[in-house]
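Our next item is chain A:
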Amino acid sequence: MIQLKHVSKVYDNNIVALENIDLEVKEGELVILKGVSGSGKSTILSLIAGVLKPTSGDVLVDKKHIAKLPDHFSSQYRRDNIGFIFQKYNLIPTLSVWENIMLPLVPLNLDEKELQEKLMHVMNMFTIVHKKEVLVKKLSGGEQQRTAIARANVNNPKIILADEPTANLDQKLSCEFIQILKKLKSLHKTIIVATHDPLFFDLDFVDKVIEMHNGKLQRQSVVCS
Partner candidate 1 sequence: MKKINLYLLEYALGYIVRYRAKNIFIGVVLTLLIAVLASFFFVQNSLQYELASTLDAQPQIIVTNQKAGRDTTVDEKMIEKLLTIKGVGDVTSRVWGYYEFKHMNAKFVIVGIDTFENQYNTTLADIANNGELNASSMLIGEGVQKILNKSYYRDYFNFMTPDLHVQKIYIAGVFKAATTLESNNMIVMSKDTARKIFGYTSSEATDLAVSVTNPDELSAILVKIQNLFPTFHVITRKDFKIALQNQFDKTSSIFLTLFIITLFTFFMIVYDKSSGLSSEEKKEIAILKAIGWKIEDVLKARLYEGLIISLVAYLSGIILALFFVYVLNAPVIKNIFIDYNDMTNDFVLPFVVDYETLFLLFLLSLPVYMFATVIPSWRVATLDADEVMR
Partner candidate 2 sequence: MLFFKFIFFSFIFTTLLFSYPNYSQALKEKKLYPMGEKIYKKKCFHVDVNAYKSYEELYDALSTKQTCMALKKKYKEALSLYLWDIKRVAKKENKYKKLTVTKHDKCPVCGMFLYKYPRWISRIEYKDKNVSFDGIKDMMKYYFQHPENIKNILVQEYYTQKVIDAKKAYFVLGSDIYGPMGKELIAFKDKASAKQFYLDHKAKKILKFDAIKQAMVYKLDE
């Protein structure tokens, strides 16, 4: 349901991030984007999220041309369909855990009860509920990550995008993340993880591994379960 067709991205300073990429991700698949920093995998995530627009080519999600959406609809699409886990988490440090997790829901002006239900659901799912009043800047790395994951899931999006999720984590926490990934897969979400952490390359619940180098697709391999 996610398709990239002949997509290229050149930044303003003439750096070529992506060159003629063709990509496809089916619904419910867990795809690993493999490559070192600067290989263009973060760019692909941003394109799928609609946060970036390609210089040429098409980005389609559920047959919709994401790149062509004006800002209003682009934000709507993102809110309804995407849960992004950033490399640096991009939490607001001066707000508390629950305030951060709630942020995607704020503009929706939901009923108080409904909002609380959604909040509690994700906070429980990612075991961060016991720290809900704590300011994010006072959390440990793992707690921050779980907060970021909870925020990405609070609106029950179909697609989860994770950019270098284990870059700042130790072995233990990295393994915890893998477990969370498993849980998300079991919820039938479409997940794309951009990483160069080898922990991800041999997982049995991964559907596809796509290798990137210097903005070009190297290899696509399917993993048999």
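Simple rule for what comes next: a contact is a pair of C-beta atoms (placed from the backbone, for glycine too) under 8 Å apart; a residue touches a chain by one contact, two chains touch by 3 or more; residues count from 1.
The candidate set was assembled so that all candidates are chains of the complex that A comes from, given by their letters.
Given the structure is predicted, the values throughout are model-derived calculations rather than measurements.
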item: Touching partner of chain A in this complex, picked from 1 or 2; value: 1
item: Candidate 1-facing residues of chain A, complex; value: 46, 49, 51-52, 71-72, 75-76, 78-80, 82, 84, 86, 88, 90-92, 94-95, 99, 102-107, 109, 115, 151, 155
